[in-house]
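Shown here: the complex without one of its protein chains, the others still in place.
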Amino acid sequence: MARNVTTGRKTINTLASWSIGLLIFFPILWTILTSFKTEAQAISDPPLFLFFDWTLENYTVVQERSNYMRFLWNSVIIAGGSTILGIIIAVPAAWSMAFVPSKRTKDILLWMLSTKMLPAVGVLYPMYLLFIKMGLLDTRIGLVIVLMLINMPIIVWMLYTYFREIPGEILEASRMDGASLRDEIIYVLTPMALPGIASTLLLNFILAWNEAFWTLNLTAVNAAPLTAFIASYSSPEGLFFAKLSAASTMAIAPILLLGWFSQKQLVRGLTFGAVK
Amino acid sequence: MGQIVLSKVQKKFGDTEVIPPLDLRIEDGEFTVFVGPSGCGKSTLLRLIAGLEDVSSGSIQIDGKEAADLPPSKRGLAMVFQSYALYPHMTVRKNIAFPLRMAKMDKAEIDKRVDGAASVLNLTDYLDRRPGQLSGGQRQRVAIGRAIVREPSAFLFDEPLSNLDAALRMGMRLEISELHKRLDTTMVYVTHDQVEAMTMADKIVVLSAGIIEQVGSPLELYHSPKNVFVAGFIGSPKMNLIGGEVAASHGAHTIGVRPEHIDVSAATDGGQDGKWTGVVGVSEHLGSDSFFHIHETGLGDMITVRAGGEVGFTRGDRINLTPRADMIHKFDEQGNRIA
Partner (left out) sequence: MATQHSRSAARLMLAPAVVLLLGWMLVPLTMTLYFSFKKYLPLRGDTISGGLDWVGFENYSRFIGSSAFWPSVQATLLIVGSVLVITLVLGVLLALLLDQPMWGQGIVRILVISPFFVMPTVSALVWKNMFMDPVNGILAHLWNFFGAEPVQWLSQASMESIILIVSWQWLPFATLILLTAIQSLDSEQLEASEMDGAPILKRFWFIILPHMSRAMAVVILIQTIFLLSIFAEIFVTTGGAFGTKTLTYLIFQRVLESQNIGLGSAGGVYAIILANIVAIFLMRIVGKNLDK
């Protein structure tokens, strides 16, 4: 709705939007600021905004205490692995539903989504047993599989909505041109749907990164990702706001940066095809 | 080689029969046009030949080989789609080369063929552009280029000109005809536009509701339409169809006279020079021709006549109409032509 408005109106809009934006962002900003304070400054009343002695000490302490890099690496492997595996399985499925729809396509889609509504806690113990039986407990591969299954419905749905925007005639053209099904998907469909696939990838990477039920309950030490890293800071030990902030910042920074750089892509993906 | 023979080809979607069993021969090198109103099954028929749809029963032979069970890629046909269906992420060169790449042809041969096709189609300067940067006509050419590099046994066109504006459409019509002359390959062309059919075809197949109404050369269809449907569909403006007593006096249920086969003259002081008489309604002056819509003729519907551009009747004029006796088509109750 591009329209000419008066500068006054625009100023008011800007002020209002920025204030609300900053208010929403404030907890994150405050966490980041606090991570650079000393513990005493972190709890000072009135709170200190910018004028304090900036220090990196908290970061060193946190790294020494709990080997941040290992958790980070686990997070990357688990989130990345589950997303990529999920997409590899979901692309063919979404192709089927988008280009060879049957009467049951919509039912299958909704059924897939409904599996996401199964309360994880309802099957926690069986999963626990199965994981022990198969030697998957506290392994990265185990979590990759579980998170892949959890996010599969969303991946399929997102890809389906992106694929449906691609005209079927183009795929038919590739068939006439002698492309096999594999060629059709690799050389024609995937490149055309690349923006959609990218935002599916991103969103599910973020969802997997932040998943905090299975990652907390199926890991102990070896495969524990950043969700577990931060959970270990949930019991206070003396003055700890600054260290908590440093740990929090370390846990969210990678995904926050990724999210900021790709937010345009991501928002389109978030709409799940509801908005054309 | 590109002879296509359909025998007893039938297509059902679920319980609805879109194409009742149908036979058709398309000879090698022939330019065949499927024409009919929208929903008549012409595109479905083309897609059956292409292999993009399965036949429900019947056989399709391409060059004497049974092809009904072959996937599209194995039939040796090339197709140009209505939306052109270019690959938007590839350059023009890659688009044209795609079928050759899929055929695992070697690089040098691919380049040679692509360059050849590009020069034939005046695309040489655009080879590195993407389809999004081309005009409609250029995209159309790329789609054709992609079809010709494979040297298919037949080309299939699915309403290829319907997305172009009128001026461009005329040009492309000529280009496709030229291409056919040069390549001398079978072409099957689907359109709803009878002008395209008349101007391009060696053989026209008129379809309605999945049934072949008539097969013949453009002039055969024009001069001796087999039934009322073909009579009304081929020719522009449409043939006047007249029933009732007038038809009965010719020994027919319906008679048809084309607008260009009715002579007009001014009705002087109510005198009755012609066979019929009527009042001019809307008149369309194209310069070379004039079309008049004539009312109050007592023949039922409005009558359209086509006269020379110099004829200048205006609304409300009363005129006489004289159909040329040898140009009256007669049809029986079933709508079939009476010889």
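Should a chain be cited, it is by its letter among A and B, assigned in written order, with residues numbered from 1 in that chain.
In this text, contacts are C-beta pairs under 8 Å (C-beta built on N, C-alpha and C of every residue); 3 or more make two chains touch, one makes a residue touch a chain.
Here the structure is a predicted model, which is why all the values come from computation and not from measurement.
The omitted chain makes contact with just one of the residues A:74, A:174, A:200 or A:227: A:227.
What chain A contributes to its contact with the hidden chain is residues 1-3, 5, 9-10, 13-14, 16-18, 20-22, 24-25, 27-28, 30-31, 34, 43, 45-47, 89-90, 92-93, 95-97, 99-100, 102, 106, 108, 110, 112-127, 129-130, 149, 152-153, 156, 168, 181, 206, 209-210, 212-213, 216-217, 226-227, 230-231, 233-234, 236, 240-241, 244-245, 248, 251-252, 255-256, 258-260, 263, 266-268, 270-272, 274-276.
Touch with the hidden chain on the side of chain B covers residues 51-54, 71.
Everything below uses one rule, namely that only the chains that are shown with their structure count from here on.
Mean C-alpha position of chain A lies 54 Å from that of chain B.
Contacts from chain B toward chain A in the complex involve residues 50-52, 71-73, 77-79, 81-83, 85-89, 98-99, 102-103, 146, 150.
Contact residues on chain A toward chain B in their complex (touch as defined above): 167, 169-170, 172-180, 183, 187-188, 191-192, 194.
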